[in-house]
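A single protein chain has been omitted from the complex, and every remaining protein chain is retained in its original position.
Take a look at subunit A:
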Amino acid sequence: MGFEKFLFYVFAAITVVAAGMVVTRRNPVHAVLFLVLAFVSSAALWLLLEAEFLGIVLVLVYVGAVMVLFLFVVMMLDIDIAALRGQFIRYLPIGLLIALVMVVNLFLVLGPSNFGLELFAKPEAQPADYSNTVELGLQLYTTYLYPFEIAAVILLVAIVAAIRLTLRRRPETKYQDASKQVRVKKGPDRIRLVSMPALKEKSK
C-alpha cells in the first residue's frame, strides 16, 4: 500500500504543478503542452483507482485528439501576448476577487463537510478477475442507454456544426479531378467544332 500511496502523491503533485503552469505560462502553446502533462498524470491517477478504461480513454481522446485541436485553436487565434500583459494590472483586483469567490465556492461544495473521508467508507477491494470495463459496459448500454444515444446525436450536431462553420469552397485553387478526367469522351469533350460560314481573308 505504501508504494501506491507514494505513486498517488507523485502523480497528484505532477498534475497540480502542470495545472499551475497552464495558467501562468505566457506562451499559450507551452500552456497547452502543460495541459497535456496534466491529462497524462490524471490518467495515471485513474489507473491507480483501477479505472483502466477511463484512464486510457483520457489519453486516447484528450491527449490524442482534443489537445491537437487546442493547439490548432491557439495557433489560429494568434494571441498578442504583449497587449494582454498591458491590461493585466488593471484587471488584477477584480480578477483576484472573482478567484477568491470561486475558491470559497469550491471549498464549500467539495470541502470536508460534503466529501470528507469519514463520510465515505473505503470501497471493498475487488477480486483479481474484476474488470472495470465490463461493469462500465453493462451499465452504459442498459441503464444509461438513452443518454448514450443522446451522445450520438450530440456528436452528429458537432459534425454538422463544424462543417458548416469551417468548410468553404476555394475556387481559386487548381486541382485535378481524376474521375472527371477518366470520363472524358473522345469527341465533343476535347474539341468543339463550330460551324461557321467560310471567310475570305481580307486584303491588307
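Here is the rule we go by: a contact is a pair of C-beta atoms (placed from the backbone, for glycine too) under 8 Å apart; a residue touches a chain by one contact, two chains touch by 3 or more; residues count from 1.
Criterion: contacts and distances are computed from a predicted model.
Q: According to its UniProt entry, is the unseen chain "Molybdenum transport system permease", "Aspartate carbamoyltransferase", "ATP-binding cassette domain-containing protein" or "NADH-quinone oxidoreductase subunit A"?
A: "NADH-quinone oxidoreductase subunit A"
Q: Among A:Arg90, A:Lys122, A:Arg170 or A:Lys202, which residue is in touch with the absent chain?
A: A:Arg170
Q: Looking at A:Val16, A:Val73 or A:Leu110, which makes contact with the chain not pictured?
A: Hidden-chain contact among the options goes to A:Val73.
Q: For subunit A, which residues touch the unseen chain?
A: Touching the missing chain: residues 4, 7, 29, 47-48, 50, 53, 57, 60-61, 64-66, 68-69, 72-73, 75-76, 78, 126, 128, 130-131, 133-134, 136-138, 140-142, 145, 148-149, 151-153, 155-156, 158-160, 162-163, 166-167, 170, 173, 175.
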